[in-house]
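What follows is an incomplete set of chains from the complex, kept in their original frame.
Think of it as A and B in the order they're written, each chain with its own count starting at 1.
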């Protein structure tokens, strides 16, 4: 019976963690889509980029979103939660890439994107000290020795939401779809024709590179055929511009 | 380049899958063989001698044939990707738990704890797990033990047919312990819950057998 109690406790913790992550990822996906929506308005609305940037920072640094996810994942077996959170990560890096492209007219590297998903948190308590929880309550009364305070306050943890290369690559695929949607309406806006040409060059180059990848991953294959359709639409737009 | 790095990752994964597919097939064969032999219990459960013998054979085969293959799987499994590849062996780990649980019952009528099962399979439990590699998940242990319950419910009726009433009593006591243990857990609407519901049904069926015998 003791054994069954352990099993019960284990399964309860596992299920609660799963619920927590599920809700976080749902919210992150929703907010990421909103950022992409805002970014699509940048042709008509000058502050779109600034708005999106603000929203993105909030999305990353809030306990309700990515920082919360990073905390929830701390010390967990990633492979258990991967399927749950991979989708929201892809959605968010799609937004990051879109913003990055509008600002710098190039695509952020894998390292760039990973660096967004790292947080260094200062711990007020030192985890290695077994009496930490006890002292915690006395934190404000200044009775601790300076050295102790120093070791305590300088300790910090690094949290991450691990980003696999697959997520990054799949994020690029989705991102080209957004570029296509943004690029096509520029046909009638001469001010944005240079943007159209930049998209044209970038997306064709991405497609030409990706076309060499040999994947059994069905998701990647599907996204490649969607990307092909995007490329053809962008080419048709440049063709129209030329005629 | 990024694309070629991605290609390398993909190729590695394909290789891992191919290797796991091969070892998993060996695992399936080894597990199947034990199950096949344990099936004989329904035809041969006439005497304690025979059941003990079968329990010994079952346990031996797991130790000799199944455990080494699990060790191989543990080696092929990339560290910290247990859940990514667990579908390759989950099913047969459950079957191994079942085989151990049933053999243990046949040997001495006692209940196989998660520690005992893990020690036979020579893999850690969720508690003793370090990181990476294969281990005995609670879900798989529990599902395997429910399978034991179901098989014993069937066995109870066959014992009556074979006039081995002593074994019926042992089964009754075993299944009561098992059902009581499970009844404290709160399953969501998942597979385990459905399996447990059918275990409760089996438990009642055995009570009826015991009642019928009394009459």
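In this section, a residue touches a chain if its C-beta (ideal position, glycine included) is under 8 Å from a C-beta of that chain, and two chains touch if they have at least 3 such contacts.
All figures in this text were calculated on a predicted structure; none of them were measured in a lab.
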Tally the chains of the entire complex by the labels shown and give it as a formula. A x2, B x4
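In this text, only the chains that are shown with their structure count from here on.
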Based only on mean CA positions, could you tell me how far chain A sits from chain B in angstrom? 40
Under the definition above, what is the set of chain A residues touching chain B in their complex? 1, 3-8, 10-12, 15, 77-80, 82, 109-110, 165-166, 169, 209-210, 212-217
Along chain B, where are the residues that touch chain A in the complex? 1-3, 5-7, 9-10, 14, 80-84, 113-114, 126-127, 138-139, 141-142, 180-182, 184-186, 188
